[in-house]
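With one protein chain withheld, the remaining protein chains of the complex are depicted in position.
== chain A ==
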Amino acid sequence: MTSAVAQGNVSVPQQARGRRSSLTRSRIRSAWAFIAPSLIILALIAGWPLARTIWFSFTDANLNNLSDYEFIGFENYLANYDGEWLGLLTDPDWWHSVWNTVWFTLVSVSIETVLGIIVALILNAAFPGRGLMRAIILIPWAIPTIVSAKMWNWMLHDQFGVINDLLLRLGLIAAPMTWTANADTALWAAVMVDVWKHTSFMALLILAALQMLPQDIYEAAKVDGVSPIRVFFRITLPLIKPALLVAVIFRSLDALRVFDLIYVLTSNARDTASMSIYARQQLVDFQEVGLGSAASTLIFLIIAIIVVITLAAGRVRLGEDPR
């Protein structure tokens, strides 16, 4: 994203080429000078590890001895040994983790978007104590994931957890539930904690967009007698769509890389593993740097594809002004 913005800054209309004034040239030069540091840092901290990971994914490197490896082509991904297909793409555990991650992302980001819009609309209305409310809703977001995951882990504990206790007292369940150990409920529990943690982030991004909206059009709609629901769907929503899309992409990127939440909450269970958990397991537990790197590379590709699809579906360029 950063480099796309950078290119935008220095692009010059075709017909102006060759006839650039010295002023234009010096502007382009200083533009490059300004973005060069960030490009270099980006290359060092993002480009280099990425390139190395992709490279390792084509080798048989092992964590025991990282200096001794051989190039093996696509064998980490897919290989045929004596008529038997092997490799990442044939591993059901990998595909299960992909499914878990995508499901987790779709469900949690959808819920967060809807709740975030509702919370933002409420916070956008003038009421006493609004500033305090804005600060308070940020608290879950400010707590490190590892802490909140552990916290919820305890609250959801089958014997000592407050949630089971509460539900038992209310008579909603007959016996204590093993929320995080049961594969059926564990991902839902993860979704719930993620929603609890990230709705406020979503709400703040949307609130910022809401506050940029001109107020006069709402008065015009009032005079026109447009109902609040119609005002929301026909005026507010189209106008905040670009900001909403950015927020959804941010959250999706985060959710697709989910690791600590599920890892802590479900105690590294196989059934609920996300893509990142799978990659970590290959890399660290099984010491298979090559295979782990292949998984990481696929995660990168999957995330990239999903972002491109989301952007295309929204048909909005980042930073475009709807007005």
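Assume a residue touches a chain if its C-beta (ideal position, glycine included) is under 8 Å from a C-beta of that chain, and two chains touch if they have at least 3 such contacts; residues count from 1.
In this text, contacts and distances are computed from a predicted model.
> What is the missing chain called in its UniProt entry, if the choices are "NAD(P)-dependent oxidoreductase", "dihydrouracil dehydrogenase (NAD(+))", "Sn-glycerol-3-phosphate ABC transporter ATP-binding protein UgpC" or "Acetyl-coenzyme A carboxylase carboxyl transferase subunit beta"?
Hidden chain, UniProt protein name: "Sn-glycerol-3-phosphate ABC transporter ATP-binding protein UgpC".
> Out of A:E70, A:E84 or A:D216, which touches the unshown chain?
Reading the full complex, the residue touching the unseen chain is A:D216.
> Of the residues A:I235, A:L253, A:A269 or A:I306, I need the one that contacts the missing chain.
A:I235
> Determine and list the chain A residues touching the chain excluded from the picture.
Residues 214, 216-217, 219-227, 230, 234-235, 238-239, 322-323 of chain A touch the chain absent from view.
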